[in-house]
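Heads up, one of the protein chains got dropped from this complex, but the rest are sitting where they should.
Note that the chains are named A and B in the order they appear, and that numbering of residues resets to 1 at the start of each chain.
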Amino acid sequence: MTDVGYVVAGWSITAAVLAGYWWWLRRRTRHAERLDRDT
Amino acid sequence: MNLAQEVGLVAGKDLRIERRARVTLQQILPFGAIVLLLFAFALDPDRGVLQRVAPGLFWVAVLLALLLAVGRAFTIETENNARDGLRLSGLDPAAIFLGKAAAIGLQLVLLEALLAVGVVLLFDVSLSSIGPLVLATVAATVGLAATGTLYGVLAVGLRMRETLVPVLLLPVVSPVLLGATRAWEAAIDGVPSDAWPWVGVLSVFAVLAVGAGMLAFGPLLEEA
Partner (left out) sequence: MTLLKPAVRRALGWAALGALVVLAMFGLWGAPPDEVQGDAQRLMYLHVPAAWVAYLAFGVTAVCSALWLWPRTRSMVWDRIAGASAELGVLFTALTLLLGSLWGRPVWGVWWAWDARLVTTAVLLFLYLGYLALRRVPAAPEAKAKRCAIAALIAFVDVPIVHFSVTWWRTLHQEATVFDPELKANIHGVMAFTLWWGVLAFTLLFVYLLDRRYRLEALEEDLDERELEQAIAERVAGAGTPGPAADKEEVPVG
């Protein structure tokens, strides 16, 4: 893999991880809010 | 009762239970020996590898046995509401901590003596420079026993205790593994005076661990 390959891998994994975590937070929060309303 | 007497009382209790149940003798010591044996299976005994890495293997075996010893030390407190008994006894929590740590420490020393013999016989190591070796071992053992007791009480009463304590304890005591192994290597194979700085590191860790334990044991016991 060329240097560029490592750079692309690093930046895309970082973006994916951060976006994924943000999305997971949002989903869990919405779920908790829904349960909160129902109880 | 003063602190020393209370410490003796608690340590004596734990050791008396051990004398009757013989868990250390019949289970933890053999476990340590088996770990050494497994290392021989895993590594090549014929090319001097074992001899070179013997100090590290020794201390890894001690660490793993520590997990069992800590687990055992607090299992005896979960039976028959012993925890409540400890809390209501009026004993100074710091004394309970020191007593339990002392009992664990003594069991570790016994294990270390056995494993040292094992390492000499099985891995063909010669234990020269006893001075730094013994001091490093004492300092390391105090640190391990104190930290183990602290995490033992932290997890006592929790259902996932057996898997939680290892994952909490091992990273914290990694400097002890590092320092003790380096001290042993220096004492056995290298320049013995190189061991003393590591003895220093181990001593600092031991002091901090005992201090932290004396402070935190009481509050943690309350919540258990």
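Assume a residue touches a chain if its C-beta (ideal position, glycine included) is under 8 Å from a C-beta of that chain, and two chains touch if they have at least 3 such contacts.
The structure presented is a predicted model; accordingly, all values stated were derived computationally and were not measured.
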What are the shown chains that the omitted chain is in contact with? A, B
Touch as defined at the start, partner being the missing chain; which of B:G8, B:P45 or B:G157 qualifies? B:G157
For chain B, which residues reach the chain that was dropped from this view? 78-81, 83, 150, 154-155, 157-160, 164, 167-168, 170-172, 174-175, 178-179, 182, 197, 201, 204-205, 208, 212, 216, 219-220, 223
Going by the touch rule given at the top, which residues of chain A touch the chain that is not shown? 1, 3-4, 6-7, 9-11, 13-14, 17-18, 21-22, 25-26, 28-29, 32-33, 35-36, 39
